[in-house]
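Dumping the structure here so I can ask a few things about it.
Note that one protein chain of the assembly has been removed; the remaining protein chains are unaltered in position.
Labels for the chains are A and B, by order of writing; each one numbers its residues from 1.
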Amino acid sequence: MNDFVLGHYNYWMFIGLMMIGFYAMMAKKNLIKKIIGMNIFQSAIILFYISTSAKRGGVSVPILEHAAGGHGSHGVDVAHYANPLPHVLMLTAIVVMVATLGVAVAVTLLIYKRYKTIEEDEILMKIKEGSSAPKELVDVRSQKDSIKLRTNIEYRTRNVEL
Amino acid sequence: MFLQHPVLIVIIPLIAAVITPVLGLWKKVLCYYWVVFVLALTTLASIDTLFAVLRDGTIHYQLGGWPAPFGIELVIDHLNGMMLVLITGISFLVSIYSYRTVESELPGKIDFFYSIFLLQVTGFLGIVITGDLFNLYVFLEIAALAGYALIAIGEDGAPWACFRYIVMGTIGASFYLLGVGYIYISTGSLNMADVHILLQDLQGSKVMTAAVAFIITGLAVKMALFPLHLWLPDAYTKAPSASSALIAPLMTKISLYVMIRILFGVFGTSWSIGMIPLTEILAWAGVIAIFGGAIMALAQTDFKRLLCYVVVAEVGYIVGGMGLANEPGMKGAILHILNDAVMTVGLFTVAGIIMHRAKSHKLSDLKDLFPKMPLTMTALVIIGLSIIGVPPTCGFFSKWYLIQGAVQAGQWAFVVALLFSSLVSVILFFRIFEIGYGFKSEDHAHSHDSGSATAIQEAPLSMLLPTMAIAIAILIIGFYNQTIVSNLINLAVPKL
Partner (left out) sequence: MKIFSLISAVVVGVALIYGTMDMPEWGDPNSPASTHVSPYYLEHSIEHAATPNVVTTVLADYRGYDTLGETTVIFTAGIAVVLLLRKRRKTGGEDDE
């Protein structure tokens, strides 16, 4: 039992981290918090993969020691080096994660410019109200709303601090 | 033939996408001609590859010359080859169609729009052509990022729809990556054919069950299978006409292709059908998707949104067909991938023409449109008949195979769902025709001479020709369906 936990706790740790990110992505109302949750989820997947490349017994990074050319498979003891393939895959996955983060933040910027808020329920309210009004009217109304909403936000942050 | 290298199919649009903004610095309209030229070239390359596959069998192309499990391999067989021709053909037609709408809906962004257009096509082609699981994830993300950009530049409300798509799309792709991770941890390889061999020893292991569950859930988000379809209606309705005409037919069908490849090509039939009742689950998921999509479509007042729910129902046909797990069912499902992509691109191109002329896509604004745009509406009639399933259009034949497979497998719920959705399609399209011909209005007689009072006239030629080509293609695929099925689809069906 003990061996089983010691042999698998890395997977469980990262699954826990993934679920924190997953919950944040779905349950939070603020768009930036959703994006941060998405980032946590994908980072946890990356760490999950990389943890599988380690080997017991003090292995070093997959950079070969004897760089003398041409001898190939003679001098390399495979069990001394960590598994290089998950590292390679995750380099690509990190780049994909950052690119998705960039596009998501750009879209959030567009949403903010249009609705002047980044809370999901306020955006839905504005969509429902403003669906028949032309764009200029919605902007004027949103300025009046934003004063009310600012006080709402202050109220919410005061609650969080308590 | 010199066009036989499969990797050119992916590389030509990729390099062209990098050159497009440079061309745009000189003259914007040059981007349009360049994109049409490049996609024509790619279509020729994919047709050539398909004929090579029909002649010689499966093509294995090892990138860089590295042997299979150690390097990445492109595998093209009959299913692949058909998807490649489908993707390049549809994107070629949409690129010809797109210039007027991009000019009117997205002024000043033509060069970058076409660059992202080509990158989206690159992503689709890369997903379909690869034989490596992780490489599929990379190209899935290329297609997804390009799709996010193409959707978010649409009309009012598009960025919010795109944000919901980003969240759900990332969950889907990450679940797929998790599933691939589980496969890698227990087999050590990422090549699809290699994993297929290695999995025969691992029957019934918990890792594989979790892997298949996560991969299917991730792909189900991307293909908008019924409860997970919530991102689709908003995203495709608010997108610009050219974007929705490109993405709507292809993204869901490509995710369906990936599911077929992974369930039957990687995991194998003894797994998918024998171990877990996976095919039962898929068949019921198809039934629920058809009912859900059809009922929601009846409730819509916006033409484009109605089409989105039709897409959701069509995905249900194909998933249900896969779930039948017998030969007519799979034949029907694969033939329906082909038919449905062509029908959906036709529907969205007509919606784009209506948006271009009437400046709206609400159903009530379709009033009296038909007499003023006769050719477009003829195309819409043909496409509508194909969705209902009237011979000799292509939609009839795929439904016929699906019903045959359902009767053979004893899935009566699926037969009922197919007939129900045909009935609902009849109601939907007759309602559209009724509004369009103005049967309800009293001044039907005035509509003939009021043509000069409004600005609505027939579509411009660059938009009309692709739409007519699609309608003619529906009829051709219907007439020649026996040839297509016996030469292509029968060989594309995975061994059951």
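Here, contacts are C-beta pairs under 8 Å (C-beta built on N, C-alpha and C of every residue); 3 or more make two chains touch, one makes a residue touch a chain.
Everything quoted here is computed from the prediction, not taken from an experiment.
Here is the thing to keep in mind: the chain we left out touches A, B in the whole complex.
Listed residues B:N80, B:T187, B:T279 or B:N481: the one in touch with the omitted chain is B:T187.
Of the listed residues B:D48, B:E141 or B:E314, the one in contact with the hidden chain in the full complex is B:E141. Residues 3, 6-12, 15-16, 18-19, 22-23, 26-27, 51-57, 62-65, 67, 69-73, 76, 78-79, 81, 83-89, 91-92, 95-96, 99-100, 102-103, 106-107, 109-110 are the ones on subunit A that touch the missing chain. By the touch criterion stated above, the residues of subunit B touching the omitted chain are 14, 17-18, 21, 63-64, 66, 69-72, 108-109, 112-113, 115-116, 119, 122-123, 126, 134-135, 138-139, 141-142, 145-146, 148-149, 152-153, 178, 182, 184-190, 198, 205-207, 209-211, 213-214.
In this section, only the chains that are shown with their structure count from here on.
Those residues of subunit A lying in contact with subunit B across their complex are 22, 25-26, 31, 34, 38, 41-42, 45, 48-49, 52, 85-86, 89, 92-93, 96, 99-100, 103-104, 107-108, 110-111, 114-115, 123, 127, 135. In the complex of the two chains, the subunit B residues touching subunit A come out as 134, 137-138, 141, 144-145, 148-149, 152, 156-157, 159-160, 162-163, 166-167, 170-171, 174, 177-178, 181, 184-185.
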